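Below is one structure, written out as structure tokens; the observations come after it.
Complex shown without one protein chain; remaining protein chains in place.
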Amino acid sequence: MQNLQLLLQAPVFNVQLLLDGMFIGAIFALAAIGMALVWGVMNIINVAQGEFVMLGGFVTLMLVEAGFHPLLGIPAAAVVLFVLGWALYRAVIWRIVDGDMFISLLATFGISIMMQQLMNEIFGADVRTVESGLGVWFLFDGMVTVTQVKVAAFFLSIVIGLLLWLFLKNARLGQAIRATAQNARAARILGVDTDRVYAVTYAINAALCGAAGALVVMAWSIHPYMGLPYTLRSFMIVIVAGLGNLASVIAAGLGLGMAEQYAGFLLGAEFQLAFVFLLLVAVLVGRQITLARKRQYLK
Amino acid sequence: MRNRSSLIVLFLLIAAGLAGPWVAPAHLSQFSQLWLFMVLALSWDLMGGQTGYNSFGNIVFFGIGMYASAIVQVGLVYPVAEYTAAKGGGTEFVFSAEQLHAGLALGIPFGGLMAMLAAIVFGALLLGMRGHYFAIATLGLAVAAGELAAGWNYIGAGSGMVAPTPPDTVDSVRLIYFLSWGVAAVALLFYHWLLSTRFRMAINAIRDDEDKAEALGHFTVRNKMTAWAISAFFTGLAGAVYGNLSRFIDPIDIAFSPEIGVWMILMAILGGKGTFWGPVIGTIVFFVAKELFWTYLLGWQRVALGALIVIIVVFFPEGIVGWVKSRWPRLFTSPGKGDAGEAERDREAAHA
Partner (left out) sequence: MWTDYHEEGDPKMLHRRKMLLATVAAATLMTAGAAQAEECTITLGAAVSLTGKYSTNGMHTKNGYDLAVKVLNEKGGVKVGDKTCKLAVKYYDDESTPARGAALAERLIKQDGVKFMLGPYSSGLTKAIAPVTEKYKVPMVEANGASRSLFTKGWKYLFAVLSTSEQYLQSAIELAAENADRMGKKPNEMTVALAIENDPFSQDIRAGVMDDAKKHGMRIVIDDKLPKELNDMSTTLTKVKALKPDILVVSGHAKGAATAVRQIAEMRVDVPMVAMTHCDSAQIIKKFGDKAEYTLCASQWAPTLKYSDEYFGSAMDFAKLFEKTYGYAPPYQAAESAAAVLVFKDAFERAGSLDPQKVRDALAATDMMTFYGGIKFDETGKNIAKPMVLYQVLKGKYVVVAPSKWAEARAVIPQPKWSERK
């Protein structure tokens, strides 16, 4: 375990790994919040999550190419994706809200492969990046570097999460969303326009992913086929954190990010993803075993 | 459809397949793929449609079967590690016709058995979960399996593995076609038989209400495990042949391909899950549509496929067979006892 020794001998690299993990984890958390929302409220697992992130990145790219400041891309991507999410709901998603969850998985899978190839036709499969115009901080004599845009991404994710929490708690529409999540039929009887609630929920999810995508293109890179890893990680985070609690979704996102960095460092980059998914299976099996003792099961 | 006429149609289908090499010699590889996909869709449906356990991870068995068979086929003649390290094939590692045939004869069943073994192990861990938790756990398993295969040097890691190259004296296209056809014929007949037994009712009971089935004294754990093992066995067989069809085994793009993993589900849903003929018809329709899109809609084929998927699942969630069934229920009633027809009549009676 030469790599482990390295971490013990030069503990400063732990800081780098933890920070990088936190930053990427914050992005995963943003997408995961959206997924938890849609899952909890509409009982839909949105496989097109990663494609929304990708689209957010391309919106930012287009803005920058048109001469705007990249940071403007974050609200712009959110707005564009909100509209797109709304439109998608009106076109397709409303038909599958009450159906089998499995149907929603396949329908959104169909949407995701359409988006991939559409973006491939429009932008080509090149890897694209945008320069954020922000700099880099150096800590510990340059041994640890912190890219400012990643810090921005981190805090923005937290802020967006907080705003969403406030919205769900206090705003009239937010309360309607929560009511629908608890019991859609009862909410409908009590006069909540659940159709509109669903539309807004789906659109908010798309907007969250769009904002995440804007940050991804500035801090990392995007291309049309990048979506799947983001979708899978959102799954994973939501499964671990459960649907109810925004704070635990964010915590799980950050935790996943850090776990991945350590796995990549210790086991080698080729086992990074395998580790994450074995972890997912292990978490589920572990839960299943504890539940089975109580004669219950994961459902 | 009545059981006997259904069996007759099935025999006709299989017999028609026998004529393949003479009718469509130029399309043999595509037809090989079609037969194998049919096995995948039917096998998925045994769990997803009949037992109500929507597995996203059946591709694991496909990959395991493929690698297991390739390892046996190569290992009979050469040390596997050396073969993969040299990215084997071609003139360095020559296989005679006898070695090839022996490898196939041993490797393909071995692939199926290994997949079955894996299903029993995974089943012990995962079959306690239900609904989407089961779906996601199996998906996690599928992704992890592909990544692990891509990191394992013995089987070539990310460089992939080459199935034994047939010598020139063997008409390999025809050989692989008959293997695919053979696996499909066995699977079709077996599934047709299985779905006419009481086992079908036992697993359908699990799908409809597992707790109640258990309370009634069904061995639900044993039954769903059996279903998954059977499903895995045939998926593994198909994988073993597919490895020889595509010749080059890439861990993520072919063996544990998420794409083929989704396709097998789509084909079953398109045709109508929970029926015998659904996955068969679904495979044929899906395959033809896919080939047409890929030929005539170059660059937009996935947009078309995506649109098709959305339309299928949104407007025909019951699939083609389900749709026909609800349009013309009379077609499916039969005087026999204890089959789907009875339930259909009951439902009609209830409506009347």
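In this document, chain identifiers A and B correspond to the written order of the chains, with residue numbering beginning at 1 in each.
What we mean here is this: a residue touches a chain if its C-beta (ideal position, glycine included) is under 8 Å from a C-beta of that chain, and two chains touch if they have at least 3 such contacts.
No experiment lies behind these values; they were computed from the predicted model shown.
For the chain that is not shown, the touched chains among those present are A, B, taking the whole complex.
When the whole complex is considered, the residue among B:58, B:246 or B:275 that touches the unshown chain is B:246. Listed residues B:19, B:121 or B:298: the one in touch with the omitted chain is B:298. Listed here are the chain B residues that touch the chain not shown: 25-27, 29-30, 33, 86-87, 89-92, 147, 150-151, 157-160, 162, 165, 168-169, 172-173, 246-248, 250, 252-254, 257, 259, 294-295, 298-299, 301-302.
The set of chain A residues touching the chain not shown comprises 3, 6, 10, 13, 16-17, 20, 24, 117, 120, 124-127, 129, 136, 138, 142-143, 145, 147, 220-223, 225-226, 228-229, 261, 264-265, 268-270, 272-273.
One rule holds in what follows: only the chains that are shown with their structure count from here on.
Residue ranges of chain A in contact with chain B, taken from their complex: 45, 92, 95-96, 99-103, 105-107, 109-118, 121, 228, 232, 235-236, 239, 268, 270-271, 273-274, 277-278, 280-281, 284-285, 288-289, 291-292, 297-299. Taken together, the chain B residues at the contact with chain A in this complex read 54, 125-126, 128-137, 139-141, 143-144, 147-148, 150-151, 157-158, 258, 262, 265-266, 269, 299-303, 305-310, 313-314, 317.
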